[in-house]
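Only a single protein chain was left out; the remaining protein chains are all shown in position.
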Amino acid sequence: MSDQTLIILRICLLALVYLTFFRVLRAVWVELKAEAPRVTPTPVAVAVPVPAPVGASAEVLAPTGSASGGQLLVVAPPAIAGSVFALGPETTIGRAAGCGVVIDDPRVSKLHVRLFRAADTWMVEDLGSTNGTILNGDMLADAHPIIPGNRIQVGDVVMELS
Amino acid sequence: MNVRIRRLGVALGVLYLLLFAQLNRVQFFGAERLQDNVNNSRGLVREFGRERGRMITADGVIVARSVEVGEPVDFVREYPEGELYAHISGYQSLNVASTGLEREFNDELAGSPIDQQFQTFADVFRDRDTTATLRLTLRHDVQEAARSALGDRNGSVVALDPRTGAIIAMWTWPSFDPNLIADPDGAAANDSYETLLADPDDPLLAKAFREVFFPGSTFKLVTASAGVESGVIGAFDPVFDVTDSYDPIPSGSPISNFAGSSCGGDLIEILRASCNTAFAEMGAEWIGPEQMVTAAEAFGFNHTPPIDLPNAAGSRFPTDFGAYLADVEFYRGAEDDPVEGDPGEGDEGEVDGGITLANGTVPVHENTARLAQASIGQNDVAATPLQMALVAAAIANEGLIMAPHVVGSQTAADGSVYDTTNPEVWRAAMSRGTAQVLHSAMINVAVNGTARNLAVPGLTVGGKTGTAQLGTDPPNSHAWIVGFAGPPGQPAEIAVAVIVEAQEGASEQTGGRVAAPIGRAVIEAYFSIN
Partner (left out) sequence: MTATSRRRRTRVAPAYAALKPRRVEAGLVLMVGVVIVVAYALASFGASASIPANLGPFLVWMLALLLIAHLATRRLAPGADPVMLPMALLLNGLGYVMIARLSNDVPGGSDLAGLQSTWTAVGIAAYIGTLVVVPRVRILANYRYLLGIAGMALLALPLVPTFGRQINGARIWASVGPINFQPGEFAKIALAAFFAAYLVESRELLRSRLELRDLAPIGVAWAGSLAVMVLERDLGSSLLFFTLFVVVLWVASERAMFLGIGAVLFAGGAVLAWSMFTHVQQRVDIWRDPFASPKGDGFQIVEASFALADGGLTGTGLGQGEPDRIPFVETDFIFAAIGEELGLAGSTAILMAFLVLIGSGLRVALRADRPFEKLFTVGLTTLLGVQAFIIMGGVLRVVPLTGITLPFVSYGGSSLVANYILLALLMRMSHEQRLEPVPAQS
């Protein structure tokens, strides 16, 4: 083994060490970004729906949303379990500030899923989210009817329709 | 509590930043200072035990090599020729700073330069001996001849090839055995070093290129060159008065010839006879300070020769002769005494050897007497033996001084060449025409003059002797010879300078008798005569 080879291998070793650190810092960064929701999901328990395509502006801004009568009860994670989100005729759930239910979690897409009234039933539709929506333990593929007692999971947050 | 925890994080971060800053200080910015700390023997120990390249003379004799011993270090440096090359190779020692080639070529011998490490891409994967072997220009037979000819007298011998600057032999006595200082037993090495250091004759000092001496009459070659170059002195004109004493202008103690004799004549004659009075007058009243300084510096005085050995000394020629007083006129023709203080126009002189010589004036300074003395190599003139060899070499090489060097090339273990020393001109000492005049004059000195002891039958030899009186009581003087030799009709192949440092009561010794035979022995060894 020549000195020259040793020099090169030494540089490689140090590069490898620093590559490890790079990976570490990236992991920490990702986690830091993911940390936020655990502290802040509760605040706006009021559904503030995005402007609906059909111009029903007056009632969607109503905080209680009693017109539609539905609400989402958070069952997990424990930190925010018990929070209740009232539902408007159409409520979007996502990371974006404009969503009816805002979940600040990187695993949640900006516009993740929506609940809306169709005829007399609530429907849930995934809006092309990256990580998908789980309805009653199954991955939601298309718009699907949802009845009280059903659970949807977005990221870590599990909510029950009531 | 979270605020406090964050602050704790910041505080710890600051502490670690402090550590990081100190790490940078110790490992990067201040590293060199720490490595040079007198208490730090790490670098030495590391270097010392490693295998290093060899040094080999031009005729294949090993000057230095690493011998594997295993204990207490892997390799020990060995100098098989002992004292003979001590001043060239130097030594690599555990306790004492290394010297000579060991120092100058430390990286190359250790194999650390990048170009030695990576000759080809494949070297990245090979364990190859990357040390360089220094192929010296010195010839072992000539070096030995120098040693035996000088014997136990203190002195130096320098022989080099005027055409390339390659040093053929360089010997100084007293010398020392570098093996003693390279001893891996640090205490023993230290003792040897201390003993050598305490020796009044200073055997550790490579006087051949690191000590300056009065060059005495050998310096007359430089004075002669200055005269011919400045256009006032020809080979046969002017003719200096035959006299036994010269009184310097404007004042000063008289300058006499060796043993009170009288001499004079044209350039060829005064060089042959080494005539002090004539050269003192020539420097002071014909050439003048400006031209003398220019000529001396053209030969390399007041500069350090670019030899590939550390700590070479520069030779000196004075540049300050006091305040300007007046111009003095010089006239051609031996009968006419120069008229002082009457600056007149230079008359048209005689034609000599195709060169038209003119009368003219030179400025006289307060200390022109000093210039008169300097012109015969006394007073503040001081030269290394190497410098005087270069003077002879310049005359033999049509006026050009080649950069002196002892390393001809550096080769790898497989014989491939890392680096070759290409001959380079160091200084243009004089014009080709001037060199031709002095060349002839020096041959005349060796045939008919004081340097007859240098002559070797069958070779064209030129020389110039010197006896530098030291003005001590009892009188001491250095005996000098400088010269060159080559096959008839061909450029000289070797230039030599020999100094035998005077011993007490040796005032009567002259270069011709004492130093010339040593120069001759070296020339004979070079041409393999005997």
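Chains: A and B, in written order; residue numbering restarts at 1 for each.
Throughout what follows, contacts are C-beta pairs under 8 Å (C-beta built on N, C-alpha and C of every residue); 3 or more make two chains touch, one makes a residue touch a chain.
Small disclaimer: the values here were computed from a predicted structure and weren't measured.
Contacts of the undisplayed chain with visible chains (whole complex): A, B.
Taking the complete complex into account, A:128 is the one of A:98, A:128 or A:148 that touches the chain left out. Of B:45, B:62 or B:212, it is B:45 that touches the chain left out of the display.
Residues of subunit B in touch with the missing chain: 1-6, 8-9, 12-13, 15-16, 18-20, 22-24, 26-28, 30-35, 37, 39-40, 42-43, 45-46, 127.
On the side of subunit A, the interface with the absent chain consists of residues 1, 6-7, 9-14, 16-21, 23-25, 27-28, 30-32, 35, 38, 75-78, 107, 118, 123, 125-126, 128, 131-132, 134, 136-137, 139, 141-144, 151, 153, 155-156, 158, using the contact rule stated above.
Basically, only the chains that are shown with their structure count from here on.
Centre-to-centre separation of subunit A and subunit B, using mean CA positions: 86 Å. Note for the complex: subunit B touches subunit A at residues 117-118, 123-128, 130.
Here subunit A touches subunit B in the complex through residues 1-5, 8, going by the rule given at the top.
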